[in-house]
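Of the protein chains in this complex, one is absent; all others appear in place.
Take a look at subunit A:
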């Protein structure tokens, strides 16, 4: 059966009957989304545990014998790579992209369902290859998540023989998976929208996911190219990146490549990657804020333009990650300028979120709490980005905890806040059950306050000059004794935040089994995904006929209409109005 997404012929929709066709080798975008989500959360938990181990060492050095300098570096590397690629990218695009795109644009499924299924299984393969590196001789790579050569493949770096190879191969396999999924997302958005769903009527979630996917499609090849060339440098002895060097007293056969070339390639991928994660989060948070404030999103068009502008600009800022690599001052000036220009559309978005809340009928539900929390953490992380975007300020702060604090606020905590908002918001749609509100609020406050307890002091440590990536401080006379106290306090906060995620897991698992049945469209959302005949939506999503869209996704509290929201697929009739005007179609 081809193209179920487009065909409006329900008799062609063979609902899969067997368990395996329905839940394992499924081509249904909703099942694939949940497979993606489950796998991503699973590896994310591993990365969370790794960060806990890291913090144990930093907070209480010389206490834990099983953490030596090598394993510490391995924890840092695997934590970073898993969180950025295998959790955030996979959960936002593979998970939410898969679930929401067909439902929000009014399609029956993705345009290429078989390729979509393949995308998940290839992703799982990449995860397995990555996790296998924990079990090979030498363990996983400890090169840092940026995998800079020459150290990444030289003796002396943990996992220099097997770990780094498995990491690079796993990344290449992940890119193949992402490409198969990404082709589906862009094509479905462009070609499978239902009648009346114009591009400018799409919810901002879809705009975010769509633009992020285009970024991914254009940026991931840079990672693939660097991975291929580094694998060859490692296995065959080519000298793409490897300079002439002496390692452990022995002259190597490399003829004189350029490690900086790798950095350029890596960050040409790495910076757009920030927005591959951020743009879907921007979109989803816009929708959550609008629904729970019962107000249309402020400046919809500007929000779309900002998403597109940020996407475009994200390709010309990459070298701000490399100010300390010794670049020409003119380049530094160029990249600092473009970096600061990105702040303009980003600030527009933040203002628009706040203006959406202004005079809204704010319901402080769990998803709304997380969405508002996101505005705080993102503004916070964004402002420190303005510091680091300037070359002169970045130079002294680079490689300190200030950078760690900045990117965790802007790229770690913020998207995670949105992910929680999104999971709580769409949980009733996905499962047909309600979660426990009280546990959800506990989860929010522990996470929100806890992350501030972790990262605010970290900025201060950065100002003091505490270096990142160090296993132990050693004897440093410029770092006062109190820094170690602060480090211990951060560790305790981090462990508590980590443990508080168990509340979330318990809440989700408990609610799936014992949760109260959710009423249909419990938040009163206007967008199309809540208007399916069944909740959760069945195979094919829409029953016998595809929906027809008459309006944008943000008709909340429309003056002169009885209900406080009008679903996208609903034409308002004269009887439904209180002001006696005729209905629009």
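A few points about this structure:
By definition in this document, contacts are C-beta pairs under 8 Å (C-beta built on N, C-alpha and C of every residue); 3 or more make two chains touch, one makes a residue touch a chain; residues count from 1.
Quick note on the criterion: contacts and distances are computed from a predicted model.
UniProt records the chain missing from this view under the protein name "Cytochrome c oxidase subunit III", selected from "Nitrogenase molybdenum-iron protein beta chain", "Cytochrome c oxidase subunit III", "Nickel transport protein" or "Sugar ABC transporter permease".
Annotation: of A:128, A:199, A:324 or A:509, A:199 touches the absent chain (contact as defined above). Screening A:76, A:143 or A:224 against the full complex identifies A:224 as the residue touching the chain left out. When the missing chain is restored to the complex, the residue among A:119, A:296, A:414 or A:447 that touches it is A:296. Within the complete assembly, A:304 is the residue of A:212, A:276, A:289 or A:304 that touches the hidden chain. On the side of subunit A, the interface with the absent chain consists of residues 2-3, 6-8, 111-112, 179, 182-183, 186-187, 190-192, 194-196, 198-201, 217-218, 221-222, 224-225, 228-229, 232, 236-240, 253, 255-258, 261, 264-265, 268, 296, 300-301, 304-305, 308, 548-552, 554-555, 584-585, using the contact rule stated above.
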